[in-house]
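With one protein chain held back, the other chains of the complex are shown just where they sit.
Chain nomenclature is as follows: A, B and C, assigned in order of appearance, with residue numbering initiated at 1 for each chain independently.
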């Protein structure tokens, strides 16, 4: 699936998007996998309360299932307006 | 003093303004005098709760003194905006 | 601050051209338009006012809003005379540092214009003319402030 990063999440991980192969059932599971990859992921995902997630461009929770999802995006709380 | 009427008060009394000689101490006293003049005044001033008053172009209460006042205006509740 | 009482139509765009101030991040405007009545036969809305008092009453209301919300700018325009459905009656604009203040100040201005500015509206139809009655909600809206 495609994994996208925005704002400081993007800066910490160093890329705006990447393709990820995962067996995780939920967003939380995917986050666990990513954290185990490299330090920069562990840093970016160290505090989930500071992050938001969207599945196929809709806001979701971290316990949401990944079944059928093609695009996951991680970002800090939005600051529009 | 000058007495001004607006909106339906003006229409009921039939003039937009007139000069009035009064001995009344308060607005309420002036209203009493006017009511006694003619039917059209009695009709216009029949329900004081439906009226507002301004003294020298500032909103006032019916028990306000007329001392030094040059212009009294009677009108229904305002409907600006 | 700009307070205009006029019979002529106004152009919102032109009024907003120089509106605002440095460091004011939020601008709110309200524009009132003559609506047709429920029977859809409104010919005109006639707006009477108290010439000697109107400008000073509006200026006082605008100054109160400016002080209370630290507005960087404030604008009030109110027309009088005979207006047709669809015509703009009035507008207010507020510029504040943050959105909450800009919204509150604009609502304050509207609540006070409704019940404390010396205007009276009359609805004219083909066969009748009726003064618009003040609504209890308009008077009680002032309690919020």
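The rule we apply is simple: a residue touches a chain if its C-beta (ideal position, glycine included) is under 8 Å from a C-beta of that chain, and two chains touch if they have at least 3 such contacts.
These figures come from a predicted structure and were not determined experimentally.
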| item | value |
| --- | --- |
| Visible contact partners (per top-of-document touch definition) of the missing chain | A, C |
| Per the touch definition above, residue among C:29, C:55 or C:125 touching the missing chain | C:29 |
| For subunit C, the residues touching the chain missing from this view | 12-13, 16, 20, 22-36, 86, 97, 99, 102-103, 106-107, 110 |
| Chain not shown, touching residues in subunit A | 4, 6-8, 54, 57-59, 71, 73, 75-81 |
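What we mean here is this: only the chains that are shown with their structure count from here on.
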| item | value |
| --- | --- |
| Distance from subunit B to subunit A - Cα centre to Cα centre, in angstrom | 72 |
| Computed distance of Cα centres, subunit C from subunit A, in Å | 49 |
| Residues of subunit B engaged with two or more neighbouring chains | none |
| For subunit C, residues contacting two or more additional chains | none |
